[in-house]
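Note that one protein chain is taken out, while the other chains of the complex remain in position.
== subunit A ==
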């Protein structure tokens, strides 16, 4: 058998979506005009990227590096949502949470408070049931694998419309024995996921800017979130900064992302998403942050989610 890395490199770059159309297997069958589906040239583009998806120094390096920040975003959101004193019966047992910036305290005291909170948080996370996650538009599985390795996650399901990238995802999953029974990939559109499949966490990273009807995709996703569960999104604002950084600099000047990755007209503004979620019953935007890529520095958070790339966390309240 060939080493899996070599197999990854020699993946056939055929267009599997067309093949999928001609097959009679129902799970592979989705008409191209389906609302959430993505245009043919988008799919061609991702199929071609499959073989180098996991090369951290290759065309997807920037996505690999962004993954560091989005995992921080997810972890931070989940951590902040934990009520440390939820199970407390008397004030004595309460964990002290100062109402001001903890860094203002003398260092040893601040360290002690943080350590206590950390311990309590760990206890609570341990006592809670583990979480089920769905990664929509999982691509080669960069985020799916990261989620699956977290202790508090029970299982991850990754779905995508590109057979080639899913193949790359599956091959790569096999390299790490710790992922074997925590992660599964399926070729599926969001609306084809059975209604009774409910998740604690749904992620949709760097995906919305590639679809034709984002609100339909979002609607389908919301239908799979358990009460109290989460939707995490990242996408790009439709503004000059985004065009300049992702298309002009990213694709054409620095060539750090393949040409043809982005289409400015598909970008969605953060404020548009905020407004859209206000209209959805039982959902609230819990966290939103901008992020920016600087050559030599990698990705870092910004305070302006309405410029360039941004992350958003939405929680189902009831």
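Note that in this section a contact is a pair of C-beta atoms (placed from the backbone, for glycine too) under 8 Å apart; a residue touches a chain by one contact, two chains touch by 3 or more; residues count from 1.
What we mean here is this: contacts and distances are computed from a predicted model.
Of the candidates "Ubiquinone biosynthesis monooxygenase COQ6, mitochondrial", "glutathione transferase", "Enoyl reductase (ER) domain-containing protein" or "Ubiquitin-related modifier 1 homolog", the chain left out of this view carries the UniProt protein name "Ubiquinone biosynthesis monooxygenase COQ6, mitochondrial". The hidden chain makes contact, of the residues A:87, A:154, A:176 or A:275, with A:176. Residue A:147 is the one among A:147, A:189, A:236 or A:257 that touches the chain not shown. Touching residues on subunit A toward the chain that is not drawn are 1, 3-5, 56, 64-65, 67-68, 71-72, 75, 118-119, 122, 145-151, 174-177.
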